[in-house]
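A protein chain is absent from this complex, but the other protein chains hold their places.
First chain written, first letter: the chains are A, B, C and D, and each begins at residue 1.
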Amino acid sequence: MFEARGVNLRFGGVHALTDVSFGIRKGELFSIIGPNGAGKTSMVNCISGRYRPTDGKVYFKGRDVTGMTPNHRASLGIGRTFQNLALFGHMTVLDNIMVGRHHLLKNNFLTGSLYWLTGARKEELSHRREVEEIIDFLEIQHVRKATAGTLSYGLRKRVELARAIALKPDLILLDEPMAGMNLEEKEDMARYIVDLNEEFGMTVVMIEHDMGVVMDISHRVMVLEFGKKIAEGKPEEVLADPRVRRAYLGEDDEEEAPAAITAVVPPRKEVA
Amino acid sequence: MASVSIIPSGDYKTSYGSDTTIFPTRTSRNFAILGVILLLACPAFMDRYWLSLLIQIGYLGIAALGLNILVGFTGQISIGHSAFFGFGAFASAWASNSLGVPVALAIPLAGVMTTLVGLLFGMPAARLKGLYLAIATLAAQYILQDFFARADWFTGGTAGTIAEPLTIFGFAFDTDERFFYVALVALVVMYILATNLMRTRDGRALVAVRDHYLSAEIMGINLTKYRTMSFGISAFYAGIGGALYAHYLQFVSVEGFTILFSIQFLGMIIIGGLGSIMGTLMGTAFMVFLPEAMQALTKLVSGTALDTALNLKDNIAFLREMSIGLVIILFLVFEPDGLAHRWKQIKAYWKLYPFSH
Amino acid sequence: MTLLFQLLVNGLIVGALYGVVAMSFVLIYKASRIVNFAQGEFLLIGAWTCWWLLTSWQLPFWIGFPITLAFMLAFGVILQIVVLRPMIGEPIISVIMVTIGLSIVFQAAMKWMFGVFAKPFPPIFASPTMNLFGLEVQTVYVMSLVISILIMAGFGWFFKYSRVGLAMRATAFDQQVAQSLGISVRHMFAMSWAISAMVSAVAGVTVGVVNGVSSALSFFGIKVFPAVILGGLDSVIGAVVGGLIVGVLENMAHYLDSQWLNWGNMYEIAPFYVLIAILMIKPYGLFGTKDIERV
Amino acid sequence: DIPVGHLADQSGATSDVGVPYAQGVADALAYINSKGGINGTKLAVDTVDYGYQAPRAISQYKKWSSGSDKIAALQGWGTADTEALTGFVGKDEIPAYSGSYSGHLTDPTGKGPHGSKPAPYNFFYGPSYSDALRGMLMWAAEDWKKQGGQGKPKYVHMGANHPYPNAPKDAGEQLAKELGFDVLPAVQFALTPGDYTAQCLTLKEAGANYAYLGNTAGSNISVLKACQTVGAKVQFMGNVWGMDENAAKAAGAAANGVVFPMRTAVTWNAEVPGMKTLKDISKISDASGNAYRPVHYMAGVCTAFYMKEAMDWASKNGGVTGPNIRKAMYQKKDWVPAGLEGVCVPSTWTDADHRGMTAVNIYRAQVTGDTGASVADLVKAGTIKLEKLTTVDVPRKPEWLGW
Partner (left out) sequence: MMLSVNNIEVVYNDVILVLRGLSLEVPEGEIVALLGANGAGKSTTLKAISGLLKTEDGEVTRGDITFAGERINGIDPDRIVRKGIFQVMEGRRIIADMTCLENLRLGAYTRRDNGVKDDLDMVFSYFPRLKERTGLAGYLSGGEQQMLAIGRAMMARPKLILMDEPSMGLSPLMVKEVFSIVQQINKDLGVTILLVEQNARMALQAATRGYIMENGKVVLDGTAEELRNNEDVKEFYLGGGNEERKSFKNLKSFKRRKRWI
């Protein structure tokens, strides 16, 4: 489905990604984890086309898409959500999601303007129907007509997901979909993601810091650290890897957090 | 969970079709139709002065709508709109004078020609953002103005050019009473087209580009295409507005299309409400009526005790200019989001009355 | 050849003046992301004030000019308090429209107060012109050149290192965040408007001394847009460089025009063509900060 | 009452000349009313400042031209608005007296060789821009000989690329060629004050001898000053709106020697019979009677009085209507309104030729010393002097009609 070969990404002196290669199989739920600043988002950006690797190639459905623009990739079937919310703040939730249908719609500024005469109305309405299904699926009916910018954080994340689903992507990239959610909401979100993967048959790439979620729902996990891949494999294998434990989780199990806390805090200087 | 949508209560839609109409409720639709009918009757009871103001609102409103599509919906500021307006005016006059195209066809043709010019000057939009783009449009303003003054074959040079009145089947729309209908029909048609545009694919894409162009691109929207296209559409509206202006005044001169005029267009849409179609019309009306109202007001003041007390006499003109500026300022201080916003709030208030919270 | 050289010198001198005006735009932009369309009127107000002090009060220039600057400082603060303060937090474009409103008001007010006729400045310098590299130039241009260099250096430092300079930039970036840091958005705005008004006055007086004061002088406000953009909207140094480039460009274009093209007004239009060309290569001008595009 | 519309620019871009001109018109009309109006009927004058914005002029015109109190005549002003209104006043048959002196407004039938739009209801008092320039060129040709100039004198047209400065450009350049001038490529400068050193340097380099300044005073002053600074020795020729007492004051020594055409025969302090009426008119807005009135004020008065006399005739010959006023304008030859003898220059309009005046009075501005004081004082002290050079009779050639 997707493959990265020797991807390097540099920003000036910063090596965001160094020689990362991996593949994602069709129908997989693939997680990328790693410490902050490890290059996870950068990797996803390389997949979705926001960044172009300084070196290396990315393939999607067997095609070399390295030099392709993001909008072109979207029409090939890559959809995504963003770590820092990127909704269209002044549009309604409904319109936000309808934007996701962009590459599936045919009407343009001419036929659209002539709404009734050119079948644009019919087309819009049929897509509207599908969008409503997504809305039902994600349980955001009540905010359908609300302006996206005024929603609370959690709801916005959900709308983003809805927008990405509306693209009907084959590969969906989720950048920390559960950040800022409480347990209950995480559970909801996890359920949606699993459904997407299992029932809608979408291949999912997910960046997430909640190990519980990652362990439970992902098929395979890749770990990045300082832009390098340090592990890849089944979740439990990866989490057992001592390097991962040290670099990412902190040596001790999370249940014993308080003890760990004192361990990681650097000696503090005397401050006046 | 607090639902923030303000949908009139008791208004349940039974189909998606009825949920995407231009008018959210039947009452509002009926009001609009009634409004148009009332307007149709205007020439019967209004004098030429009022008609001429309404006609101005008509052609300026069309052009301003174009600007709003560019600025309000796509988020690209332009301070060169009057140049496109002027281009439309000259193009239509040129097409009918030199090519012998009937005026009724010259007007849309002028729209198309202006679109091409708009696309040309919209090209920097692919790379420039915000005020950098705005100043690039300022360049368009000056370059086009210079072109108008030079292109004798097209504009008649600095001497200007005459434009024939619009004639359909031998019936000349050459008086205010008659031209009023032309302006009204054009206005309604152009506004409906814009409304449709904004509720379909490309319109949404324009707004998406404005709100978050990075994620818009990832949603499959071709940024370059839409940024440029927005200039094209905007220029089309400006061109149509300009063409109507030409055939209404029947004379076009380079002097008319200055940067000040461009700024006035900006004023119309900001005061009306960025990104609001009906707001554009309200803003245009505001900017057309404001100087007239101030003029009338100064008339009232002159000769009164206030006049003598302040010793205005020769300076009343300055007082009027100042009050025009002041009204704009005060308006924006109290309603920075424009007339459309205030209108919405009034409506929301009455819908929820007496439970305003 | 000498003509070319003289034009070059003239371009630099006039360019420095554009640079001063451009700088006053940048100051406001840097603190508030507002493009002040009333900048030209600031020039005008400064020029009239100085003129008034020098003619009605018969003050010598070296007293009248500093008083003018002080007045403009106060004027900027008051203007900010009365008109712009209520607009804090409102859409930038609405605030820009307010500055357009202000320009209308000031334009009319100045005409009301000082009349519609151009008025000459009393003679200021012992020798009104001096010879610079073989070109007779107005002494006051040289004065503004010197002042502009000083101002530029001052602001370069100010925005890079001073606490308040940083705070101004933060305010421009995001008013809400700035407030959350304890920065008084009002103070920042007041300060930037005040300084900007003062800098404009330098330019206004310079132009006034050369051409006489009249309302049309406010046209300078729009004329320097290409300079502002060329340099980069938020760069003080860029403003000056942009001004110099536009000044030289105008003169060079005029040279080309008068010698070969005979287009007539190349000097007016050429900066705009060059502007577009440069922006296509450097979309944020020569020194402007790039927007951060991250998702 | 006889409704009369008066468009004035008191606050706009051309207010520096618009204010005195409009004051002249307004005072004259008020004076006429104080003397009983038009054969006993008062004029109902509506003076409106349109800020030099054509759209405002148009909507104002619509107000005036509709309804029951449709105006009988219009006192107009600028280029853009006069042009825009030409078609309307023709259709509505409202005589429009403007301050725009474009040559093509002088062709009432549109049959002139230059095929401009017919302007049957447009009038102005004074030589057209083209004729004024022709007159000055004829003077310049003489002057060159008198100065003992060697070879062909070099002439250059200067101004913005706008309708108003350009109006006489072709006419001037053509005549200059005929008169033996070497015509240099036109030099442009904007309508606003600015730095025009570059223009002056090229003038100097090209060695121009005579230059026409087509713009209004503000930007002309900038050119005069810049040319003085760089030491370009050019004889500047202003246009009617380009030079007056106020401009001479603002430009100071730089204005010294500039020649320009004048519409009236004399300036304010002259002693001619008509000045008595003029002083009375001036008292309308200046009770003290001390005000110094610049040339534009006087031109405004003359313009208003031509309209007044035409109305007088019309009221006796079928009523004060537009067509009658127009007809009245054609009744006399070389006429001066009663009471303004020696001030207004005799003019003639015919239904085929609206070139009211082809005699061009050429004046020279003399500025000696500091110009800080008020215009009245400067003129009294002789620091500013507008000195008459000559009157050139520009031939009324048919091929120059409407050009």
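Following the convention adopted for this analysis, a contact is a pair of C-beta atoms (placed from the backbone, for glycine too) under 8 Å apart; a residue touches a chain by one contact, two chains touch by 3 or more.
Note that the structure is a prediction, hence the values are computed from the model and not measured.
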item	value
Selected residue (touches chain absent from view) among C:A16, C:M87, C:I151 or C:A167	C:A167
Sole contact to the chain not displayed, among A:D55, A:D136 or A:D216	A:D216
Option from C:T2, C:S184 or C:N262 whose C-beta touches the chain left out	C:S184
Missing-chain contacts mapped onto subunit A	11-12, 14, 33-39, 41, 83-85, 150-155, 176, 179-188, 190-191, 194-195, 209, 211-213, 216-217, 247-250, 254, 257-258, 260-262, 264-269, 271-272
Interface residues of subunit C (partner: the chain not displayed)	89, 163, 166-167, 169-170, 173-177, 179-186, 289, 292, 294
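Heads up, the rule we're going with is that only the chains that are shown with their structure count from here on.
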item	value
Whole-Å separation of chain centres (CA-atom averages), subunit A against subunit C	47
Residues within subunit C bordering two or more other chains	108, 111, 265, 268, 294-295
Interface hub residues of subunit A, defined as touching at least two other chains	50, 82, 86
Complex contact set, residues of subunit C against subunit D	3, 6-7, 10-11, 14, 17, 55, 108, 111, 116-120, 122-123, 129, 135-138, 207, 210-212, 214-217, 219-220, 223, 250-251, 254-255, 258, 262, 264-265, 267-268
Subunit B-facing residues of subunit D, complex	8, 10-11, 19, 23, 48-49, 51, 53-56, 58-60, 62-63, 65-67, 79-80, 83-84, 86-87, 91, 104, 116-117, 161-163, 166-167, 285
Residues of subunit A defined as touching subunit B within the complex	48-50, 69-71, 74-75, 79-80, 82, 86-92, 95, 98-103, 105-109, 111-115, 120-121, 124-125, 128-129, 132, 142-147, 150-151, 163, 167
